[in-house]
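Of the protein chains in this complex, all but one are displayed in their positions.
Moving on, here comes chain A:
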């Protein structure tokens, strides 16, 4: 008994003081206004929120955050799953590739972002040199400077860095799929596609649900890649909650507004997760049928 609580206590105190308290304090903080010129907090109630809701930039941040999260999560897990299927085929060279595939995931986020900033460089970048060589455009495309494609460009980088994680988890799940069931389906005359949808996918759905949930939360909160690639620009076209909170809080020292954005980011994240859970339920129950 003493051991149970004694062992738990140091970690519990740290988590409470360093995480739960700040989380609650954020809400309190958001009811005050501070600025660089007037750093003394003044209570203003919900005024900060009223101002935020009437600011079109906020709604753009909401939209960007949803596009960014959905885009990265879907690419990362769907393609990550197909790559796992591919790496589960016993082709030559697979051993090496399997051990190298986690490299992008291990690479520090800032380094990955700097590397891709360079890959995307309109003059010197590797991507544009392919584009030019194959005549896809007559001059280099400004991937990160064009508001209409910048979001797609940053999503691709996050996909590149994140998919190996999904692939490795899916690979482990695939190796746990009951081989006898696959053989039985083969004997019954099911082709590879039937086997994929009727045997393999139902067997790995629990893992897929965990993967989707984890990557959704992590992507929504991911700061490094967008900050280094575009700082949320051009024209706020890649501004998501974490970059916007940093910009308002530490770029402009408007702590109250940054805290309100923080609070709202939790609300939106909870809403995304709730929608996800609603979609998940029929998927999981389908499995029992």
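In this section, contacts are C-beta pairs under 8 Å (C-beta built on N, C-alpha and C of every residue); 3 or more make two chains touch, one makes a residue touch a chain; residues count from 1.
By our rule, contacts and distances are computed from a predicted model.
Trainee: If you had to name the missing chain as UniProt does, which of "Carbohydrate ABC transporter permease", "Phospholipid/glycerol acyltransferase", "Cytochrome c oxidase subunit 1" or "D-lysine 5,6-aminomutase subunit alpha" would it be?
Mentor: Missing chain, UniProt protein name: "Carbohydrate ABC transporter permease".
Trainee: Looking beyond the chains shown, say which of A:49, A:246 or A:276 touches the absent one.
Mentor: A:246
Trainee: Looking at A:47, A:117, A:186 or A:280, which makes contact with the chain not pictured?
Mentor: In the complete complex, the chain left out is touched by residue A:117.
Trainee: Of the residues A:100, A:184 or A:235, I need the one that contacts the missing chain.
Mentor: Final answer for the missing-chain contact: A:100.
Trainee: Mind pulling the chain A residues that touch the left-out chain?
Mentor: Here the touching residues of chain A are 1, 3-5, 7-8, 10-12, 14-16, 18-23, 25-26, 29, 83, 86-87, 89, 91-94, 97, 99-104, 106-111, 114-119, 123-126, 128-130, 132-133, 160, 164, 168-169, 171-173, 176, 192, 207, 210-211, 214, 217, 220-221, 223-224, 227-228, 241-242, 245-246, 249-250, 255, 258-259, 261-263, 265-266, 269.
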